[in-house]
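Every protein chain except one is present and positioned as in the full complex.
In this document, chain identifiers A and B correspond to the written order of the chains, with residue numbering beginning at 1 in each.
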Amino acid sequence: MTLAKTLALLSPELVLLAGGLGILLLDMIWKDDEGKKDWLPYLTLVGLGGALAAVIVVWRGLGGGVSALATMLDVDALAMFICLMAVLVAALVVVFSVEFVRGKTPYRGEFYAFLLFAALGIALMAAATNLVLIYISVELLSVTSYVLTGYLRGDAKSNEAAIKYFLYGAIVSAAMLYGMSLFYGITGTTDLRGIAEFFSDPASMSELHWVVFAAMVLLFAGLGFKIAAVPFHQWAPDAYEGAPTPVTAFLSVGPKAAGFAVLLRVLIIGLPQFEADWTALLAAISIVTMTLGNVVAIVQKNIKRMIAYSSIAQAGYILIGLACLGADNYGLQGVLLYLLVYLFANLGLFAVVIAFSNATGSDEIEDYAGLMRRSPWLAAGMVVFFLSLVGIPPTAGFFGKVLIFASAIRTQSYLLAAIGVLNGVISLYYYFNVVRQGFFLPPKEAAPIPAAPELRVALLVCMAVVLGIGVFPQPFIQLAQGVARLLAI
Amino acid sequence: MVIPLAWYLIVAAALFCIGLYGALARRNAIGILMGIELMLNAVNINLVAFWRYVRPQMLTGQLFAIFVMTVAAAEVAVGLALVIAIYRSRDTVNVEEIDLLRG
Partner (left out) sequence: MLLPILFIFFSIAVLGFALLVVTTRNMFHAALFLVGALFGVAALYILLEAEFLAVVQILIYVGAIATLIVFAIMLSRNMMRRDIRAANDQWVEGAVAAVLLFALLVLVLSRASWPTVTAAAPPDAIPGIGKALVSDYVIPFEVASVLLLVGMVGAIIIARERE
(Lines give C-alpha, C1' and ligand atoms only; values in the text may rest on other atoms or scores of the structure.)
Protein backbone atom coordinates (compact mmCIF):
# COMPACT_ATOMS: atom_id res chain seq x y z
CA MET A 1 0.00 0.00 0.00
CA THR A 2 1.34 3.42 -0.90
CA LEU A 3 2.09 5.97 1.76
CA ALA A 4 -0.57 8.34 0.41
CA LYS A 5 -3.24 5.66 0.62
CA THR A 6 -2.18 4.72 4.16
CA LEU A 7 -2.35 8.33 5.28
CA ALA A 8 -5.74 8.74 3.61
CA LEU A 9 -7.08 5.74 5.52
CA LEU A 10 -5.75 7.17 8.76
CA SER A 11 -7.07 10.66 8.00
CA PRO A 12 -9.70 10.75 10.81
CA GLU A 13 -6.98 9.99 13.37
CA LEU A 14 -4.55 12.40 11.73
CA VAL A 15 -7.12 15.21 11.77
CA LEU A 16 -7.79 14.60 15.47
CA LEU A 17 -4.06 14.62 16.19
CA ALA A 18 -3.45 17.76 14.16
CA GLY A 19 -6.42 19.42 15.84
CA GLY A 20 -5.09 18.62 19.31
CA LEU A 21 -1.61 19.86 18.51
CA GLY A 22 -3.03 22.96 16.81
CA ILE A 23 -5.10 23.86 19.86
CA LEU A 24 -2.05 23.42 22.13
CA LEU A 25 -0.06 25.68 19.84
CA LEU A 26 -2.73 28.39 19.57
CA ASP A 27 -3.15 28.33 23.32
CA MET A 28 0.56 29.05 23.61
CA ILE A 29 0.48 31.84 21.01
CA TRP A 30 -2.53 33.52 22.63
CA LYS A 31 -0.95 33.14 26.03
CA ASP A 32 -2.19 36.34 27.64
CA ASP A 33 -5.23 37.03 25.54
CA GLU A 34 -8.26 35.59 27.32
CA GLY A 35 -10.58 37.11 24.74
CA LYS A 36 -8.99 35.20 21.91
CA LYS A 37 -8.94 32.03 23.97
CA ASP A 38 -12.73 32.14 23.93
CA TRP A 39 -12.41 31.00 20.33
CA LEU A 40 -10.62 27.77 21.27
CA PRO A 41 -13.72 25.62 21.87
CA TYR A 42 -15.15 26.68 18.51
CA LEU A 43 -11.87 25.94 16.76
CA THR A 44 -11.95 22.53 18.47
CA LEU A 45 -15.39 22.01 16.99
CA VAL A 46 -14.01 22.94 13.56
CA GLY A 47 -11.31 20.28 14.02
CA LEU A 48 -13.94 17.74 15.01
CA GLY A 49 -15.96 18.72 11.97
CA GLY A 50 -12.91 17.97 9.84
CA ALA A 51 -12.54 14.59 11.54
CA LEU A 52 -16.23 13.90 10.91
CA ALA A 53 -15.81 14.68 7.22
CA ALA A 54 -12.74 12.43 7.08
CA VAL A 55 -14.68 9.59 8.73
CA ILE A 56 -17.47 9.90 6.19
CA VAL A 57 -15.09 10.03 3.22
CA VAL A 58 -13.06 7.03 4.42
CA TRP A 59 -16.19 5.06 5.31
CA ARG A 60 -17.69 5.61 1.86
CA GLY A 61 -14.37 4.79 0.23
CA LEU A 62 -14.23 1.43 2.02
CA GLY A 63 -17.32 0.24 0.18
CA GLY A 64 -17.85 -2.59 2.63
CA GLY A 65 -14.26 -3.78 2.58
CA VAL A 66 -11.53 -3.83 5.18
CA SER A 67 -8.16 -2.16 4.85
CA ALA A 68 -5.61 -3.68 7.19
CA LEU A 69 -2.47 -1.69 7.93
CA ALA A 70 0.67 -3.69 8.71
CA THR A 71 -0.99 -6.15 11.15
CA MET A 72 -1.62 -3.18 13.40
CA LEU A 73 -5.09 -1.91 12.65
CA ASP A 74 -8.13 -2.49 10.51
CA VAL A 75 -9.88 0.41 8.90
CA ASP A 76 -13.35 -1.06 8.59
CA ALA A 77 -16.96 -0.20 9.25
CA LEU A 78 -16.66 -0.92 13.00
CA ALA A 79 -13.65 1.38 13.33
CA MET A 80 -15.51 4.11 11.44
CA PHE A 81 -18.68 3.63 13.48
CA ILE A 82 -16.85 4.00 16.80
CA CYS A 83 -14.69 6.83 15.42
CA LEU A 84 -17.90 8.63 14.48
CA MET A 85 -19.13 8.14 18.04
CA ALA A 86 -15.84 9.44 19.43
CA VAL A 87 -16.16 12.60 17.33
CA LEU A 88 -19.79 13.10 18.40
CA VAL A 89 -18.95 12.59 22.09
CA ALA A 90 -16.02 14.97 21.93
CA ALA A 91 -18.09 17.60 20.11
CA LEU A 92 -20.94 17.46 22.62
CA VAL A 93 -18.52 17.53 25.55
CA VAL A 94 -16.75 20.58 24.08
CA VAL A 95 -20.13 22.29 23.88
CA PHE A 96 -20.85 21.34 27.50
CA SER A 97 -17.50 22.69 28.62
CA VAL A 98 -17.60 26.20 27.14
CA GLU A 99 -19.32 27.74 30.12
CA PHE A 100 -18.21 25.19 32.68
CA VAL A 101 -14.44 25.54 32.41
CA ARG A 102 -14.38 29.30 31.86
CA GLY A 103 -12.97 30.77 35.02
CA LYS A 104 -12.51 27.40 36.71
CA THR A 105 -9.09 26.67 35.27
CA PRO A 106 -6.27 28.77 33.85
CA TYR A 107 -5.52 26.03 31.33
CA ARG A 108 -8.54 26.16 29.06
CA GLY A 109 -6.76 25.43 25.80
CA GLU A 110 -5.19 22.21 26.99
CA PHE A 111 -8.58 21.00 28.16
CA TYR A 112 -9.93 21.03 24.61
CA ALA A 113 -6.70 19.58 23.21
CA PHE A 114 -6.98 16.72 25.70
CA LEU A 115 -10.53 16.01 24.59
CA LEU A 116 -9.24 15.65 21.03
CA PHE A 117 -6.43 13.34 22.17
CA ALA A 118 -8.95 11.26 24.09
CA ALA A 119 -11.07 10.99 20.94
CA LEU A 120 -7.92 9.92 19.11
CA GLY A 121 -7.38 7.21 21.72
CA ILE A 122 -10.93 5.93 21.21
CA ALA A 123 -10.57 5.94 17.42
CA LEU A 124 -7.32 3.96 17.64
CA MET A 125 -8.74 1.49 20.14
CA ALA A 126 -11.64 0.81 17.80
CA ALA A 127 -9.33 0.07 14.88
CA ALA A 128 -6.46 -1.76 16.61
CA THR A 129 -5.99 -5.44 15.80
CA ASN A 130 -2.68 -5.90 17.54
CA LEU A 131 -2.24 -6.26 21.29
CA VAL A 132 0.63 -3.74 21.26
CA LEU A 133 -1.48 -1.03 19.64
CA ILE A 134 -4.50 -1.96 21.75
CA TYR A 135 -2.45 -1.50 24.91
CA ILE A 136 -0.97 1.84 23.86
CA SER A 137 -4.26 3.31 22.69
CA VAL A 138 -6.02 2.13 25.85
CA GLU A 139 -3.32 3.92 27.83
CA LEU A 140 -3.60 7.05 25.68
CA LEU A 141 -7.28 7.22 26.54
CA SER A 142 -6.60 6.38 30.20
CA VAL A 143 -3.89 8.97 30.75
CA THR A 144 -5.91 11.74 29.10
CA SER A 145 -8.93 10.70 31.18
CA TYR A 146 -6.93 10.84 34.43
CA VAL A 147 -5.72 14.33 33.62
CA LEU A 148 -9.18 15.54 32.61
CA THR A 149 -10.69 14.07 35.78
CA GLY A 150 -8.20 15.92 37.96
CA TYR A 151 -8.32 19.07 35.88
CA LEU A 152 -9.74 21.36 38.56
CA ARG A 153 -6.68 21.57 40.76
CA GLY A 154 -8.26 23.75 43.41
CA ASP A 155 -11.16 21.33 43.80
CA ALA A 156 -10.41 18.66 46.39
CA LYS A 157 -13.07 16.34 44.97
CA SER A 158 -11.65 16.53 41.46
CA ASN A 159 -8.19 15.70 42.82
CA GLU A 160 -9.43 12.79 44.80
CA ALA A 161 -11.50 11.40 41.94
CA ALA A 162 -8.48 11.56 39.66
CA ILE A 163 -6.11 9.78 42.03
CA LYS A 164 -8.60 7.02 42.75
CA TYR A 165 -9.32 6.62 39.06
CA PHE A 166 -5.60 6.59 38.31
CA LEU A 167 -4.58 4.04 40.94
CA TYR A 168 -7.44 1.74 40.04
CA GLY A 169 -6.80 2.12 36.34
CA ALA A 170 -3.07 1.52 36.62
CA ILE A 171 -3.59 -1.69 38.60
CA VAL A 172 -6.11 -3.19 36.19
CA SER A 173 -4.09 -2.13 33.18
CA ALA A 174 -1.10 -4.01 34.62
CA ALA A 175 -3.36 -7.06 35.03
CA MET A 176 -4.57 -6.69 31.44
CA LEU A 177 -1.00 -6.46 30.27
CA TYR A 178 -0.13 -9.65 32.11
CA GLY A 179 -2.95 -11.35 30.22
CA MET A 180 -1.63 -9.97 26.94
CA SER A 181 1.84 -11.29 27.73
CA LEU A 182 0.32 -14.74 28.23
CA PHE A 183 -1.40 -14.56 24.85
CA TYR A 184 1.92 -13.65 23.32
CA GLY A 185 3.60 -16.57 25.06
CA ILE A 186 0.95 -19.03 23.95
CA THR A 187 0.82 -18.00 20.31
CA GLY A 188 4.14 -16.25 19.69
CA THR A 189 2.37 -13.28 18.16
CA THR A 190 0.44 -10.19 19.22
CA ASP A 191 -1.58 -9.91 16.04
CA LEU A 192 -5.21 -10.89 16.63
CA ARG A 193 -5.46 -12.74 13.31
CA GLY A 194 -2.21 -14.57 14.07
CA ILE A 195 -3.61 -15.58 17.44
CA ALA A 196 -6.79 -16.92 15.80
CA GLU A 197 -4.69 -18.78 13.25
CA PHE A 198 -2.68 -20.42 16.01
CA PHE A 199 -5.80 -21.62 17.79
CA SER A 200 -7.40 -22.91 14.59
CA ASP A 201 -5.29 -26.03 15.16
CA PRO A 202 -7.47 -27.97 17.63
CA ALA A 203 -4.47 -29.78 19.13
CA SER A 204 -3.01 -26.52 20.39
CA MET A 205 -6.25 -25.62 22.10
CA SER A 206 -6.78 -28.42 24.54
CA GLU A 207 -3.31 -28.32 26.06
CA LEU A 208 -3.35 -24.61 26.69
CA HIS A 209 -6.98 -24.18 27.54
CA TRP A 210 -6.49 -23.07 31.12
CA VAL A 211 -3.76 -20.58 30.29
CA VAL A 212 -6.02 -19.10 27.63
CA PHE A 213 -8.84 -18.84 30.11
CA ALA A 214 -6.59 -17.11 32.67
CA ALA A 215 -5.30 -14.73 30.01
CA MET A 216 -8.84 -14.00 28.90
CA VAL A 217 -9.98 -13.14 32.43
CA LEU A 218 -6.96 -10.87 32.95
CA LEU A 219 -7.56 -9.15 29.62
CA PHE A 220 -11.16 -8.66 30.57
CA ALA A 221 -10.08 -6.87 33.76
CA GLY A 222 -8.64 -4.05 31.69
CA LEU A 223 -11.57 -3.81 29.30
CA GLY A 224 -14.14 -4.31 32.05
CA PHE A 225 -12.57 -1.32 33.75
CA LYS A 226 -13.08 0.77 30.61
CA ILE A 227 -16.73 -0.20 30.24
CA ALA A 228 -17.27 -0.12 34.05
CA ALA A 229 -18.53 -3.69 34.38
CA VAL A 230 -18.70 -5.42 37.77
CA PRO A 231 -16.30 -6.29 39.47
CA PHE A 232 -14.15 -3.59 37.86
CA HIS A 233 -16.65 -0.78 38.38
CA GLN A 234 -15.64 0.60 41.79
CA TRP A 235 -13.84 3.57 40.33
CA ALA A 236 -16.88 4.82 38.44
CA PRO A 237 -19.01 6.40 41.19
CA ASP A 238 -16.10 8.32 42.72
CA ALA A 239 -14.65 9.40 39.40
CA TYR A 240 -18.08 10.43 38.08
CA GLU A 241 -18.91 12.44 41.19
CA GLY A 242 -15.58 14.18 41.54
CA ALA A 243 -14.69 14.89 37.92
CA PRO A 244 -15.70 18.18 36.30
CA THR A 245 -19.20 17.38 35.04
CA PRO A 246 -18.44 17.67 31.28
CA VAL A 247 -15.61 15.20 31.86
CA THR A 248 -18.03 12.90 33.69
CA ALA A 249 -20.24 13.05 30.61
CA PHE A 250 -17.25 12.06 28.50
CA LEU A 251 -16.24 9.23 30.85
CA SER A 252 -19.73 7.77 30.85
CA VAL A 253 -19.79 7.34 27.08
CA GLY A 254 -16.37 7.54 25.42
CA PRO A 255 -14.34 4.88 27.24
CA LYS A 256 -17.38 2.60 27.28
CA ALA A 257 -17.80 2.66 23.51
CA ALA A 258 -14.06 2.17 23.00
CA GLY A 259 -13.91 -0.66 25.54
CA PHE A 260 -16.74 -2.48 23.78
CA ALA A 261 -15.07 -2.01 20.40
CA VAL A 262 -11.84 -3.59 21.65
CA LEU A 263 -13.73 -6.39 23.36
CA LEU A 264 -15.61 -7.11 20.11
CA ARG A 265 -12.45 -7.25 18.08
CA VAL A 266 -10.46 -9.35 20.50
CA LEU A 267 -13.26 -11.86 20.96
CA ILE A 268 -14.55 -12.07 17.39
CA ILE A 269 -11.28 -11.81 15.48
CA GLY A 270 -8.79 -13.19 18.00
CA LEU A 271 -10.63 -15.83 20.01
CA PRO A 272 -13.54 -17.21 17.96
CA GLN A 273 -12.56 -20.75 18.96
CA PHE A 274 -13.22 -19.98 22.60
CA GLU A 275 -16.71 -18.59 22.10
CA ALA A 276 -18.24 -21.01 24.60
CA ASP A 277 -15.84 -19.78 27.31
CA TRP A 278 -16.24 -16.08 26.81
CA THR A 279 -19.97 -16.33 26.27
CA ALA A 280 -20.39 -17.90 29.70
CA LEU A 281 -18.02 -15.39 31.28
CA LEU A 282 -19.75 -12.39 29.72
CA ALA A 283 -23.24 -13.67 30.54
CA ALA A 284 -22.31 -14.01 34.21
CA ILE A 285 -20.71 -10.56 34.28
CA SER A 286 -23.68 -9.08 32.48
CA ILE A 287 -26.16 -10.37 35.06
CA VAL A 288 -24.13 -9.12 38.03
CA THR A 289 -23.36 -5.81 36.37
CA MET A 290 -26.90 -4.78 35.51
CA THR A 291 -28.36 -5.97 38.77
CA LEU A 292 -25.76 -4.36 41.02
CA GLY A 293 -25.79 -1.12 39.04
CA ASN A 294 -29.55 -0.75 39.20
CA VAL A 295 -29.98 -1.78 42.83
CA VAL A 296 -27.25 0.51 44.15
CA ALA A 297 -28.49 3.39 41.99
CA ILE A 298 -31.72 3.44 44.00
CA VAL A 299 -30.09 4.73 47.19
CA GLN A 300 -27.97 7.47 45.59
CA LYS A 301 -28.53 11.08 46.59
CA ASN A 302 -26.11 12.74 44.18
CA ILE A 303 -27.29 12.74 40.59
CA LYS A 304 -23.81 12.16 39.16
CA ARG A 305 -23.39 9.12 41.39
CA MET A 306 -26.82 7.89 40.37
CA ILE A 307 -25.92 8.22 36.70
CA ALA A 308 -22.65 6.40 37.46
CA TYR A 309 -24.53 3.37 38.74
CA SER A 310 -27.10 3.62 36.00
CA SER A 311 -24.33 3.62 33.40
CA ILE A 312 -22.79 0.56 35.06
CA ALA A 313 -26.17 -1.10 34.59
CA GLN A 314 -26.27 0.02 30.95
CA ALA A 315 -22.93 -1.72 30.36
CA GLY A 316 -24.61 -4.85 31.73
CA TYR A 317 -27.39 -4.63 29.13
CA ILE A 318 -24.91 -4.13 26.31
CA LEU A 319 -22.96 -7.17 27.47
CA ILE A 320 -26.08 -9.28 26.84
CA GLY A 321 -25.64 -8.59 23.13
CA LEU A 322 -22.04 -9.78 23.25
CA ALA A 323 -22.86 -12.85 25.30
CA CYS A 324 -25.62 -13.77 22.81
CA LEU A 325 -23.78 -13.09 19.60
CA GLY A 326 -25.42 -15.96 17.75
CA ALA A 327 -24.94 -16.85 14.11
CA ASP A 328 -23.55 -14.14 11.78
CA ASN A 329 -23.01 -11.81 14.73
CA TYR A 330 -26.67 -10.99 15.15
CA GLY A 331 -26.12 -9.74 18.70
CA LEU A 332 -23.62 -7.22 17.43
CA GLN A 333 -26.20 -4.96 15.80
CA GLY A 334 -27.92 -4.63 19.15
CA VAL A 335 -24.63 -3.71 20.80
CA LEU A 336 -23.86 -1.05 18.19
CA LEU A 337 -27.32 0.51 18.08
CA TYR A 338 -27.51 0.48 21.87
CA LEU A 339 -24.15 2.26 22.14
CA LEU A 340 -25.26 4.95 19.69
CA VAL A 341 -28.58 5.49 21.45
CA TYR A 342 -26.96 5.45 24.87
CA LEU A 343 -24.50 8.11 23.72
CA PHE A 344 -27.23 10.64 22.96
CA ALA A 345 -29.47 9.75 25.90
CA ASN A 346 -26.69 9.90 28.49
CA LEU A 347 -25.05 13.01 27.07
CA GLY A 348 -28.45 14.68 26.88
CA LEU A 349 -28.97 13.84 30.52
CA PHE A 350 -25.61 15.42 31.31
CA ALA A 351 -26.63 18.55 29.40
CA VAL A 352 -29.48 18.86 31.90
CA VAL A 353 -27.21 18.16 34.87
CA ILE A 354 -24.60 20.67 33.70
CA ALA A 355 -27.14 23.40 33.00
CA PHE A 356 -28.58 22.80 36.45
CA SER A 357 -25.23 22.81 38.21
CA ASN A 358 -23.99 25.88 36.29
CA ALA A 359 -27.02 27.77 37.60
CA THR A 360 -27.34 26.36 41.12
CA GLY A 361 -23.94 24.82 41.90
CA SER A 362 -25.62 21.67 43.13
CA ASP A 363 -25.73 18.04 41.98
CA GLU A 364 -27.99 16.76 44.75
CA ILE A 365 -31.17 15.04 43.61
CA GLU A 366 -33.31 16.76 46.27
CA ASP A 367 -32.36 20.15 44.81
CA TYR A 368 -34.07 19.14 41.58
CA ALA A 369 -37.41 19.69 43.33
CA GLY A 370 -39.71 21.83 41.22
CA LEU A 371 -37.47 21.70 38.16
CA MET A 372 -40.61 21.72 35.99
CA ARG A 373 -41.53 25.21 37.16
CA ARG A 374 -37.99 26.56 37.06
CA SER A 375 -37.11 25.28 33.62
CA PRO A 376 -39.68 23.27 31.66
CA TRP A 377 -37.17 22.49 28.90
CA LEU A 378 -34.68 20.88 31.22
CA ALA A 379 -37.43 18.90 32.89
CA ALA A 380 -38.86 17.73 29.58
CA GLY A 381 -35.40 16.74 28.33
CA MET A 382 -34.76 14.82 31.51
CA VAL A 383 -37.94 12.79 31.07
CA VAL A 384 -37.14 11.96 27.44
CA PHE A 385 -33.63 10.78 28.31
CA PHE A 386 -34.80 8.73 31.28
CA LEU A 387 -37.43 7.06 29.09
CA SER A 388 -34.77 6.24 26.56
CA LEU A 389 -32.44 4.80 29.19
CA VAL A 390 -35.24 2.59 30.50
CA GLY A 391 -36.24 1.65 26.94
CA ILE A 392 -39.80 2.93 26.67
CA PRO A 393 -41.19 3.99 23.26
CA PRO A 394 -41.31 6.36 21.45
CA THR A 395 -37.67 6.91 22.42
CA ALA A 396 -34.59 5.43 20.79
CA GLY A 397 -33.78 3.33 23.84
CA PHE A 398 -36.72 1.08 23.03
CA PHE A 399 -35.15 -0.19 19.84
CA GLY A 400 -31.76 -0.63 21.48
CA LYS A 401 -33.35 -2.83 24.12
CA VAL A 402 -35.47 -4.69 21.58
CA LEU A 403 -32.46 -5.65 19.49
CA ILE A 404 -30.46 -6.67 22.56
CA PHE A 405 -33.24 -8.81 24.01
CA ALA A 406 -33.99 -10.26 20.58
CA SER A 407 -30.44 -11.55 20.37
CA ALA A 408 -30.85 -13.13 23.82
CA ILE A 409 -34.09 -14.85 22.79
CA ARG A 410 -32.59 -15.90 19.45
CA THR A 411 -29.82 -17.78 21.25
CA GLN A 412 -32.33 -19.13 23.78
CA SER A 413 -30.79 -17.25 26.69
CA TYR A 414 -34.19 -16.64 28.25
CA LEU A 415 -32.72 -16.14 31.71
CA LEU A 416 -30.57 -13.24 30.49
CA ALA A 417 -33.52 -11.65 28.74
CA ALA A 418 -35.75 -12.03 31.79
CA ILE A 419 -33.18 -10.54 34.16
CA GLY A 420 -32.66 -7.70 31.68
CA VAL A 421 -36.36 -6.86 31.60
CA LEU A 422 -36.61 -7.11 35.38
CA ASN A 423 -33.71 -4.69 35.68
CA GLY A 424 -35.50 -2.27 33.40
CA VAL A 425 -38.33 -2.24 35.91
CA ILE A 426 -35.94 -1.58 38.80
CA SER A 427 -34.38 1.30 36.91
CA LEU A 428 -37.81 2.87 36.43
CA TYR A 429 -37.95 3.29 40.18
CA TYR A 430 -34.90 5.49 40.64
CA TYR A 431 -35.43 7.46 37.45
CA PHE A 432 -38.99 8.12 38.52
CA ASN A 433 -37.73 9.36 41.88
CA VAL A 434 -35.89 12.19 40.12
CA VAL A 435 -38.92 12.89 37.92
CA ARG A 436 -41.11 13.00 41.01
CA GLN A 437 -38.81 15.59 42.57
CA GLY A 438 -38.86 17.64 39.39
CA PHE A 439 -42.56 17.55 38.62
CA PHE A 440 -44.54 17.00 41.77
CA LEU A 441 -42.59 18.63 44.58
CA PRO A 442 -42.58 22.38 45.19
CA PRO A 443 -39.35 24.19 44.25
CA LYS A 444 -37.06 25.36 47.05
CA GLU A 445 -36.23 28.47 45.07
CA ALA A 446 -38.42 30.05 42.48
CA ALA A 447 -35.67 31.54 40.30
CA PRO A 448 -35.78 30.16 36.75
CA ILE A 449 -32.70 28.27 35.59
CA PRO A 450 -30.90 29.95 32.72
CA ALA A 451 -29.01 27.76 30.27
CA ALA A 452 -26.21 28.92 28.01
CA PRO A 453 -27.19 28.91 24.32
CA GLU A 454 -24.60 26.22 23.55
CA LEU A 455 -26.11 23.94 26.17
CA ARG A 456 -29.61 24.56 24.86
CA VAL A 457 -28.50 23.58 21.38
CA ALA A 458 -26.83 20.41 22.69
CA LEU A 459 -29.94 19.52 24.68
CA LEU A 460 -32.20 19.99 21.68
CA VAL A 461 -29.90 17.99 19.41
CA CYS A 462 -29.83 15.07 21.86
CA MET A 463 -33.62 15.21 22.30
CA ALA A 464 -34.16 15.36 18.55
CA VAL A 465 -31.88 12.36 17.96
CA VAL A 466 -33.35 10.28 20.77
CA LEU A 467 -36.90 10.93 19.58
CA GLY A 468 -35.88 10.78 15.92
CA ILE A 469 -34.36 7.29 16.22
CA GLY A 470 -37.39 6.34 18.29
CA VAL A 471 -39.79 7.32 15.51
CA PHE A 472 -37.68 6.43 12.45
CA PRO A 473 -35.46 3.59 13.65
CA GLN A 474 -35.07 1.86 10.32
CA PRO A 475 -32.00 3.66 8.85
CA PHE A 476 -30.14 3.37 12.13
CA ILE A 477 -30.94 -0.31 12.55
CA GLN A 478 -29.74 -0.85 8.98
CA LEU A 479 -26.55 1.04 9.74
CA ALA A 480 -25.84 -1.19 12.76
CA GLN A 481 -26.80 -4.28 10.77
CA GLY A 482 -24.42 -3.30 8.00
CA VAL A 483 -21.49 -2.88 10.38
CA ALA A 484 -22.28 -6.15 12.15
CA ARG A 485 -22.56 -8.05 8.89
CA LEU A 486 -19.24 -6.74 7.62
CA LEU A 487 -17.47 -7.85 10.77
CA ALA A 488 -18.92 -11.33 10.42
CA ILE A 489 -17.20 -11.92 7.08
CA MET B 1 19.12 -23.45 27.09
CA VAL B 2 19.92 -24.47 30.60
CA ILE B 3 17.21 -22.61 32.45
CA PRO B 4 13.66 -23.79 31.74
CA LEU B 5 11.13 -21.19 30.61
CA ALA B 6 8.86 -22.06 33.53
CA TRP B 7 11.42 -20.69 36.01
CA TYR B 8 11.24 -17.24 34.46
CA LEU B 9 7.46 -17.41 34.34
CA ILE B 10 7.24 -18.32 38.00
CA VAL B 11 9.62 -15.56 39.07
CA ALA B 12 7.52 -13.15 37.01
CA ALA B 13 4.31 -14.46 38.55
CA ALA B 14 5.78 -14.04 42.04
CA LEU B 15 6.92 -10.51 41.26
CA PHE B 16 3.48 -9.72 39.84
CA CYS B 17 1.75 -10.96 42.97
CA ILE B 18 4.14 -9.11 45.29
CA GLY B 19 3.42 -5.95 43.32
CA LEU B 20 -0.30 -6.65 43.49
CA TYR B 21 -0.04 -7.03 47.26
CA GLY B 22 1.73 -3.68 47.45
CA ALA B 23 -0.91 -2.07 45.27
CA LEU B 24 -3.75 -3.45 47.37
CA ALA B 25 -2.29 -3.16 50.84
CA ARG B 26 -0.27 0.08 50.91
CA ARG B 27 -1.68 3.12 52.65
CA ASN B 28 0.59 5.51 50.85
CA ALA B 29 -0.33 6.47 47.28
CA ILE B 30 3.34 6.43 46.23
CA GLY B 31 3.68 3.00 47.82
CA ILE B 32 0.78 1.79 45.70
CA LEU B 33 2.44 3.26 42.64
CA MET B 34 5.65 1.35 43.40
CA GLY B 35 3.62 -1.85 43.64
CA ILE B 36 2.20 -1.13 40.20
CA GLU B 37 5.71 -0.64 38.81
CA LEU B 38 6.67 -4.08 40.14
CA MET B 39 3.64 -5.56 38.36
CA LEU B 40 4.69 -3.95 35.08
CA ASN B 41 8.22 -5.29 35.49
CA ALA B 42 6.80 -8.76 35.99
CA VAL B 43 4.94 -8.43 32.70
CA ASN B 44 8.14 -7.36 30.98
CA ILE B 45 10.01 -10.39 32.31
CA ASN B 46 7.22 -12.52 30.83
CA LEU B 47 7.44 -10.76 27.48
CA VAL B 48 11.20 -11.04 27.20
CA ALA B 49 11.23 -14.66 28.36
CA PHE B 50 8.55 -15.60 25.84
CA TRP B 51 10.49 -13.78 23.15
CA ARG B 52 13.64 -15.74 23.94
CA TYR B 53 12.00 -19.13 24.25
CA VAL B 54 9.02 -19.04 21.89
CA ARG B 55 9.84 -16.73 18.97
CA PRO B 56 13.44 -15.46 19.17
CA GLN B 57 13.59 -14.68 15.45
CA MET B 58 10.82 -12.06 15.70
CA LEU B 59 11.46 -9.17 18.07
CA THR B 60 7.81 -8.73 19.09
CA GLY B 61 8.36 -9.41 22.79
CA GLN B 62 11.24 -6.97 23.14
CA LEU B 63 9.35 -4.28 21.25
CA PHE B 64 6.29 -4.80 23.40
CA ALA B 65 8.46 -4.48 26.52
CA ILE B 66 9.93 -1.20 25.25
CA PHE B 67 6.42 0.16 24.68
CA VAL B 68 5.41 -0.94 28.18
CA MET B 69 8.32 1.04 29.65
CA THR B 70 7.38 4.12 27.61
CA VAL B 71 3.79 3.96 28.74
CA ALA B 72 4.89 3.37 32.34
CA ALA B 73 6.93 6.57 32.22
CA ALA B 74 3.98 8.64 31.01
CA GLU B 75 1.69 7.01 33.54
CA VAL B 76 4.05 7.58 36.45
CA ALA B 77 4.50 11.25 35.52
CA VAL B 78 0.76 11.86 35.63
CA GLY B 79 0.30 9.71 38.73
CA LEU B 80 2.98 11.48 40.73
CA ALA B 81 1.62 14.85 39.61
CA LEU B 82 -1.75 13.83 41.03
CA VAL B 83 -0.10 12.70 44.26
CA ILE B 84 1.69 16.02 44.63
CA ALA B 85 -1.49 17.97 43.88
CA ILE B 86 -3.40 16.09 46.53
CA TYR B 87 -0.56 16.47 49.01
CA ARG B 88 -0.64 20.24 48.51
CA SER B 89 -4.34 20.48 49.19
CA ARG B 90 -4.65 17.97 52.04
CA ASP B 91 -1.19 17.50 53.47
CA THR B 92 -1.48 13.73 53.16
CA VAL B 93 -0.93 11.02 50.58
CA ASN B 94 -2.55 8.35 52.70
CA VAL B 95 -5.34 6.78 50.65
CA GLU B 96 -7.42 6.05 53.73
CA GLU B 97 -7.62 9.75 54.54
CA ILE B 98 -8.60 10.65 50.98
CA ASP B 99 -12.29 10.06 51.46
CA LEU B 100 -14.48 12.97 50.48
CA LEU B 101 -16.23 10.85 47.87
CA ARG B 102 -18.32 8.01 49.13
CA GLY B 103 -21.88 6.79 49.08
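Operating definition for what follows: a contact is a pair of C-beta atoms (placed from the backbone, for glycine too) under 8 Å apart; a residue touches a chain by one contact, two chains touch by 3 or more.
Just so we're clear, the structure is a prediction, and the values are computed from it rather than from any experiment.
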| item | value |
| --- | --- |
| Option touching the unshown chain, where A:Gly185, A:Gly391 or A:Gly424 are the choices | A:Gly185 |
| Which of A:Tyr107, A:Tyr429 or A:Phe472 contacts the chain that the document leaves out | A:Tyr107 |
| Omitted-chain contact residue, chosen from A:Leu48, A:Met80, A:Val95 or A:Leu124 | A:Leu124 |
| Absent-chain interface as seen on chain A, which is shown | 17, 24, 69-73, 106-107, 110, 113-114, 117, 120, 124, 130, 132-133, 136-137, 139-140, 143-144, 146-147, 150-151, 153-154, 162, 185-186, 188, 204, 207-208, 210-211, 214 |
| Interface with the unshown chain - residue positions in chain B | 1-3, 5-11, 13-28, 30-31, 33-35, 37-38, 41, 44-45, 48-57, 59, 62-63, 65-67, 69-78, 80-85, 87, 91-96 |
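Going forward, only the chains that are shown with their structure count from here on.
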| item | value |
| --- | --- |
| Contact set on chain A toward chain B in their complex | 131-132, 135-136, 139, 142-143, 146-147, 150, 153-154, 156-157, 159-164, 166-167, 170-171, 174-175, 177-178, 180-182, 184-185, 188-190, 237-238, 241-242, 300-302, 305 |
| Residue ranges of chain B touching chain A (in the complex, touch as defined) | 9, 16, 19-20, 23-24, 29, 32-33, 36, 39-40, 42-43, 46-47, 49-50, 54-55, 58, 60-61, 63-64, 67-68, 71, 74-75, 78-79, 82-83, 85-86, 89-90, 95, 98-103 |
